[in-house]
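What you see is the complex with one protein chain gone and the rest in place.
Think of it as A and B in the order they're written, each chain with its own count starting at 1.
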Amino acid sequence: MDLSGEFHVPLPREAVFEALNDPVILGRCIPGCQTLERVSENEFDADVLAKVGPVKARFRTRIAVSNLNPPESYTLSGEGRGGAAGFASGSADVSLETADDGTVLRYVARVQPGGKIAQVGSRLIGGTARKLGTDFFSRFVEIVTPEAPSEEGEPDEKEE
Amino acid sequence: MPVNVSMNVNGRAISEEVEDRTLLVELLRETLRLTGTHVGCDTSQCGACVVHVDGRSVKACTMLATQAHGADVVTIEGLAEGGKLHPMQEAFRDNHGLQCGFCTPGMVMSALDLVARNPDPTGPEVREWLEGNLCRCTGYHNIVKSILAGASTMRGGS
Partner (left out) sequence: MAESGIGASVPRTEDQRFLTGSGDYTDDTTFPHQTHAAFVRSTHPHASFTLDTTAAASAPGVVTVLTGADLAADEIGTLICGWQVTGKDGEPHKAPPHPVLAVDTVRHVGDAIAIVVAESARAARDAAEQVEVSYAPLPAVVSMRDALADGAPQIHSDAPGNLCYDWEIGDRAATDDAFARAHHVARLDLVNNRLIPNAMEPRSAIGDFNPASGDYTLRLTSQNPHIHRLVLAAFIQIAPEHKLHVIAPDVGGGFGSKIFIYQEETAVLWAAGKIGRPVKWTADRSESFVADAHGRDHESHVELALDADGRFLGLKVSTLANMGAYLSTFASCVPSYLYGTLLQGQYTTEAIYCEVKAVFTNTTPVDALRGAGRPEATYVVERIVDQAAREMGIDAAELRRRNFIPADAFPYPTKVALEYDSGNYRLALDRALEIADYGDFAARREASSARGRLRGIGLSAYIEACGIAPSQVVGSLGAGVGLWESGGIRFNPTGNVLVYTGSHSHGQGHETTFAQLVSDYLGVPFESVEVVHGDTEKTPFGMGTYGSRSLAVGGSALVKAMDKIIAKGRKIAAFTLEASEEDIEFSGGDFAVAGTDRSMNIAEVAFSAYVPHNYPLDELEPGLEETGFYDPANFTFPAGTHVCEVEVDPETGTTEIVNWVAVDDFGNVVNPMIVEGQVHGGVAHGVGQALLEGCAYDADGQLLTGSFMDYTMPRADDLPDMTVETTCTPCPHNPLGVKGCGEAGAIAAPAAVMNAITDALGTNAIDMPATPQAVWRALSE
């Protein structure tokens, strides 16, 4: 399924882009992220505790950054393997546009669950994915913003 | 982590050390060897595991054993007295309310809770009550018939 959202970040585009490539910040943005380490120039390994409906599992996740087009856009993709619980893979195309008082961050994400997560949690995966996406980017905004996020920082996301 | 659970099961006091994540149905089936209570799903939908906890029907797969600590638990094994079937069990037999028998304990325990709440249910009320009990064999026709007959006997009807 496809998800998309839009956030306002009160920072210049270059600063936002840099933050989006910072493993420390990424690690703090991923909900349930226990550890995150860089394994190559554009790849990170994360250990994520996530729950989809009745299925709760620890996902060993490889996160990769691609389509780098600084400071305008990049693609963030990840595949989390939850052992017997199955897997979830997804990617998000993130684009940044300079606005009057900062940057508008837009993303379009796709999620593909597999195994027990798809089997038992398929009806819940949409909501969970939406929540994880929203949580990720709103945390990002929160972390990179010097003060508390403004009203415009609230997510405006829809499922397509 | 092991925990101690104590309860009355079919009128008998039991006390067992179990792992804290032990479900009531696991305590009944594996520790107490009361295998009449069945497990037919892992999402709390099928009702094969229905038992009574303090007089109310409960899906024993959805309750931790520790949650039943101190409770009165009745399973299908606790219904017949001295080899004589409970009127609801009798009604299931007389009306062919069971085939493979796997859902049957849950059906009977669920039916008894219905009759406790509503001694004179209608057919549609019985069907609605059985929302949480799946049967693949009978098409429910004879289960409904059995429960109506059992309720009637329990009311003192013929």
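Definition applied: a residue touches a chain if its C-beta (ideal position, glycine included) is under 8 Å from a C-beta of that chain, and two chains touch if they have at least 3 such contacts.
All values reported here derive from a predicted model rather than from experimental measurement.
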{"item": "On subunit B, residues whose C-beta touches the chain left out of the figure", "value": "19, 21, 29-30, 33-43, 45-46, 48, 75-77, 79-80, 85, 89, 92-94, 96, 98-105, 108, 123-124, 126-128, 130-131, 133-144"}
{"item": "Subunit A residues that touch the omitted chain in the full complex", "value": "83-87, 112-116, 118-120, 122-123"}
